[in-house]
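Here the complex is missing a single protein chain, while all its other protein chains stay put.
And then chain A:
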(Lines give C-alpha, C1' and ligand atoms only; values in the text may rest on other atoms or scores of the structure.)
Protein backbone atom coordinates (compact mmCIF):
# COMPACT_ATOMS: atom_id res chain seq x y z
CA UNK A 1 0.00 0.00 0.00
CA UNK A 2 1.75 3.13 -1.18
CA UNK A 3 1.22 6.66 0.07
CA UNK A 4 -0.64 7.36 -3.17
CA UNK A 5 -3.05 4.49 -2.52
CA UNK A 6 -3.54 5.65 1.06
CA UNK A 7 -4.42 9.16 -0.07
CA UNK A 8 -6.77 7.84 -2.76
CA UNK A 9 -8.58 5.72 -0.18
CA UNK A 10 -8.97 8.70 2.15
CA UNK A 11 -10.13 10.96 -0.70
CA UNK A 12 -12.72 8.39 -1.61
CA UNK A 13 -14.02 8.31 1.96
CA UNK A 14 -14.15 12.10 2.14
CA UNK A 15 -16.10 12.34 -1.11
CA UNK A 16 -18.50 9.63 0.05
CA UNK A 17 -19.07 11.33 3.43
CA UNK A 18 -19.72 14.67 1.68
CA UNK A 19 -22.20 13.04 -0.66
CA UNK A 20 -23.95 10.84 1.90
CA UNK A 21 -23.41 12.33 5.36
CA UNK A 22 -23.70 9.96 8.29
CA UNK A 23 -25.88 10.88 11.24
CA UNK A 24 -24.03 11.91 14.37
CA UNK A 25 -20.95 13.61 12.93
CA UNK A 26 -19.61 15.71 10.09
CA UNK A 27 -16.16 15.32 8.61
CA UNK A 28 -13.66 17.46 6.71
CA UNK A 29 -9.95 18.21 6.53
CA UNK A 30 -7.95 20.41 8.88
CA UNK A 31 -6.06 21.75 5.84
CA UNK A 32 -7.55 21.20 2.39
CA UNK A 33 -4.11 20.27 1.05
CA UNK A 34 -3.50 17.48 3.55
CA UNK A 35 -5.74 14.44 3.16
CA UNK A 36 -4.01 12.69 6.10
CA UNK A 37 -5.32 15.12 8.75
CA UNK A 38 -9.07 15.27 9.32
CA UNK A 39 -11.28 17.39 11.50
CA UNK A 40 -14.59 15.94 12.63
CA UNK A 41 -17.46 17.41 14.61
CA UNK A 42 -19.24 14.87 16.76
CA UNK A 43 -22.75 15.63 17.91
CA UNK A 44 -23.25 14.47 21.49
CA UNK A 45 -25.37 11.30 21.15
CA UNK A 46 -29.04 11.71 22.18
CA UNK A 47 -30.10 10.24 25.53
CA UNK A 48 -26.57 10.42 26.89
CA UNK A 49 -24.87 12.93 29.17
CA UNK A 50 -23.17 14.35 26.08
CA UNK A 51 -26.45 15.22 24.32
CA UNK A 52 -26.48 18.77 23.00
CA UNK A 53 -22.69 19.04 22.84
CA UNK A 54 -20.60 19.62 19.73
CA UNK A 55 -17.21 18.00 20.08
CA UNK A 56 -14.44 18.74 17.64
CA UNK A 57 -11.77 16.09 17.15
CA UNK A 58 -8.78 15.53 14.88
CA UNK A 59 -7.76 12.30 13.16
CA UNK A 60 -4.13 11.85 12.12
CA UNK A 61 -3.65 9.10 9.54
CA UNK A 62 -0.25 7.50 9.03
CA UNK A 63 1.09 7.16 5.47
CA UNK A 64 0.61 3.39 5.92
CA UNK A 65 -3.16 3.71 6.38
CA UNK A 66 -5.14 1.39 6.20
CA UNK A 67 -2.45 -1.03 7.37
CA UNK A 68 -1.97 1.11 10.46
CA UNK A 69 -4.63 3.01 12.43
CA UNK A 70 -4.97 6.79 12.77
CA UNK A 71 -4.63 8.61 16.08
CA UNK A 72 -7.64 10.51 17.28
CA UNK A 73 -7.63 13.52 19.58
CA UNK A 74 -10.51 15.62 20.87
CA UNK A 75 -9.82 19.32 20.48
CA UNK A 76 -12.91 20.33 22.44
CA UNK A 77 -12.54 19.67 26.15
CA UNK A 78 -14.34 16.45 27.05
CA UNK A 79 -14.62 14.45 30.29
CA UNK A 80 -14.84 10.72 29.64
CA UNK A 81 -13.18 7.59 31.14
CA UNK A 82 -11.74 6.52 27.77
CA UNK A 83 -10.45 9.92 26.64
CA UNK A 84 -7.27 11.26 28.15
CA UNK A 85 -7.30 14.71 29.69
CA UNK A 86 -5.29 15.99 26.70
CA UNK A 87 -8.00 14.67 24.35
CA UNK A 88 -6.31 11.48 23.10
CA UNK A 89 -8.86 8.77 22.42
CA UNK A 90 -8.09 5.36 23.89
CA UNK A 91 -10.23 2.81 22.11
CA UNK A 92 -9.20 -0.73 21.26
CA UNK A 93 -10.01 -0.55 17.54
CA UNK A 94 -7.37 2.17 17.19
CA UNK A 95 -4.72 -0.12 18.72
CA UNK A 96 -2.63 -2.23 16.41
CA UNK A 97 -2.96 -6.00 16.68
CA UNK A 98 -0.10 -7.60 18.54
CA UNK A 99 0.37 -4.34 20.34
CA UNK A 100 -1.51 -5.43 23.42
CA UNK A 101 0.17 -3.26 25.98
CA UNK A 102 -2.36 -4.10 28.65
CA UNK A 103 -2.96 -7.72 27.76
CA UNK A 104 -6.71 -7.90 27.74
CA UNK A 105 -7.82 -6.81 24.30
CA UNK A 106 -8.95 -9.50 21.90
CA UNK A 107 -7.35 -9.35 18.45
CA UNK A 108 -10.81 -8.99 16.98
CA UNK A 109 -11.36 -5.75 18.88
CA UNK A 110 -8.23 -4.14 17.54
CA UNK A 111 -7.28 -2.35 14.35
CA UNK A 112 -8.23 -3.92 11.02
CA UNK A 113 -7.53 -2.44 7.59
CA UNK A 114 -11.26 -2.42 6.82
CA UNK A 115 -11.90 0.40 9.28
CA UNK A 116 -12.89 3.74 7.78
CA UNK A 117 -13.52 7.19 9.21
CA UNK A 118 -17.17 6.17 9.43
CA UNK A 119 -16.61 2.92 11.37
CA UNK A 120 -14.11 4.62 13.68
CA UNK A 121 -16.55 7.43 14.49
CA UNK A 122 -19.42 5.03 15.02
CA UNK A 123 -17.26 3.23 17.60
CA UNK A 124 -16.26 6.50 19.25
CA UNK A 125 -19.88 7.67 19.42
CA UNK A 126 -20.92 4.38 20.99
CA UNK A 127 -18.03 4.73 23.43
CA UNK A 128 -19.41 8.15 24.47
CA UNK A 129 -22.75 6.52 25.23
CA UNK A 130 -21.21 3.51 26.90
CA UNK A 131 -17.77 4.00 28.53
CA UNK A 132 -15.48 1.01 28.87
CA UNK A 133 -14.66 0.77 32.53
CA UNK A 134 -11.87 -1.78 32.04
CA UNK A 135 -9.37 0.43 30.29
CA UNK A 136 -9.67 3.95 31.62
CA UNK A 137 -7.46 6.53 29.93
CA UNK A 138 -8.69 9.19 32.33
CA UNK A 139 -8.51 7.43 35.69
CA UNK A 140 -10.14 10.30 37.57
CA UNK A 141 -13.11 10.35 35.20
CA UNK A 142 -13.43 6.55 35.46
CA UNK A 143 -13.38 6.69 39.25
CA UNK A 144 -16.03 9.41 39.30
CA UNK A 145 -18.15 7.54 36.80
CA UNK A 146 -18.13 4.52 39.12
CA UNK A 147 -18.15 6.10 42.54
CA UNK A 148 -19.25 9.73 42.29
CA UNK A 149 -21.69 9.79 39.40
CA UNK A 150 -23.30 13.18 40.27
CA UNK A 151 -19.87 14.83 40.10
CA UNK A 152 -19.12 13.02 36.81
CA UNK A 153 -22.41 14.30 35.39
CA UNK A 154 -21.64 17.84 36.52
CA UNK A 155 -18.24 17.82 34.78
CA UNK A 156 -19.69 16.41 31.55
CA UNK A 157 -22.48 19.01 31.62
CA UNK A 158 -19.86 21.74 31.94
CA UNK A 159 -18.02 20.37 28.87
CA UNK A 160 -21.29 20.25 26.92
CA UNK A 161 -22.06 23.90 27.77
CA UNK A 162 -18.53 24.97 26.91
CA UNK A 163 -18.68 23.14 23.58
CA UNK A 164 -21.93 24.96 22.73
CA UNK A 165 -20.35 28.32 23.49
CA UNK A 166 -17.30 27.51 21.35
CA UNK A 167 -19.51 26.51 18.45
CA UNK A 168 -21.79 29.50 18.40
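Assume a residue touches a chain if its C-beta (ideal position, glycine included) is under 8 Å from a C-beta of that chain, and two chains touch if they have at least 3 such contacts; residues count from 1.
In the analysis below, contacts and distances are computed from a predicted model.
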Answer for the undisplayed chain, UniProt naming, from "Ribosome biogenesis regulatory protein", "RING-type domain-containing protein", "Coatomer subunit zeta" or "Exosome complex exonuclease RRP44 homolog A", is "RING-type domain-containing protein"
Tell me which residue among A:21, A:46 or A:113 touches the hidden chain in the full complex. A:113
Selected residue (touches chain absent from view) among A:37, A:68 or A:153: A:68
Contacts from chain A to the absent chain lie at residues 1, 5, 8-9, 12-13, 66-68, 96-99, 107-108, 111-114, 116
